[in-house]
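All protein chains but one are shown in place.
Showing chain A:
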Amino acid sequence: MLLRQVASASRLSRSLTASTSTASSQRFASSLVFLEHKGGKLNDSSLSAVTAAQAIDSNASGIVIGSKKDVDGVLEQAKKISGLKTIYTASHDSFDHTLAETVAPFLAKFLPSKSITHLFAAHTAVGKNVFPRTAGILDTSMIADIIAVESDGNTFTRPIYAGNAILKLKCNDEIKVVTVRTTAFDKAKLEGSASVEEVQPQTEEAATKFVSEELTVSSRPDLSSAPRVVSGGRALKSKETFDEVMDPLADALGAAVGASRAAVDAGYADNSLQVGQTGKVVAPELYVAVGISGAIQHLAGMKESKMIVAINKDPDAPIFQVADAGLVADLFTAVPELVQKLPKANA
């Protein structure tokens, strides 16, 4: 509670000095964007969070938190993000692998110290893990997976019920922790020159230790940001046939490979490739659904795609209701034919 009082007092003095130059609707907003990174590289999805932050604060800042070995390289990229005035940075070994137990308490102290009213991050596995804890420590609301924010900084739009309803809400908490659906906001450009300000890492002892990770290695584009996605479902029958059918199609289109929950549960594809309510949300230029019936939970993850193509044997499959071009055919003959006839330019 004390933290919140301090925060509001310093914000009040800030607003008095700023009120002459800033639009009244925006004078309270001060946004910070959490810049996610992995392996010393900035995660593209954070660039969508920057765009959301700018909608309420043209002087938004960013923050890079991590181990010393990662932070320096990430800062070089972060400085170039257009629209961020200051990049704060704090490095400590305990921040490695972005453990919620160390990063969240740090953020919860940092936000009030800089009178930050809005913390923005991408709605990724990291955002979903770290930011609820941050909100919990601050005893404030978390507004997850937004698809729009209004300039007042209090009004947000987010999908509920697997995207089958759209909720517009007003949040009255002083500090708002917000994650952003990356497919709903353009990515900020990399042509800026922000200043860098180092912050002392305040760390807490955590019982949780990182042990190891197993990442799915792929030469294909990243599923979340790929302009084209080809997804396979249960009808692919086995892992072998999934790869035999989907890989050439993905190669021909330069596409990322996705999968339905049924295909993942059956072991045809890796869990990290699942598209849907509980997996990834994608909105590529082209989404090709192969042997996917189109359950509510799958549509939640792909129905914002610009063009949806469906290939399915069952003419009554729900996927055909959302497909811009649907072909009723056996995928084991239709997909190879499609691969063969696609323009070679895409190879």
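Convention: a contact is a pair of C-beta atoms (placed from the backbone, for glycine too) under 8 Å apart; a residue touches a chain by one contact, two chains touch by 3 or more; residues count from 1.
The definition used in the following text is that contacts and distances are computed from a predicted model.
Chain not shown in the complex: UniProt lists it as "Probable electron transfer flavoprotein subunit beta", one of "LALA0S08e04852g1_1", "Light-independent protochlorophyllide reductase subunit N", "Probable electron transfer flavoprotein subunit beta" or "Mitochondrial ribonuclease P catalytic subunit". Remark: the omitted chain is touched by one listed residue; of A:T203, A:T241 or A:S272 this is A:S272.
The chain not shown here is touched by just one of A:K41, A:K168, A:K189 or A:K313, and that residue is A:K168. Contact with the omitted chain, checked across A:S30, A:S48 or A:S224, is made by A:S224. If you put the missing chain back, the residues of chain A touching it would be 97, 100-101, 104, 108, 124-126, 128-137, 139-145, 155, 158-173, 206-216, 224, 228, 253, 261, 265, 270-272, 277-278, 280, 285-286, 296-297, 303, 306-309, 311, 315, 320-329, 334, 337-338, 341-343, 346.
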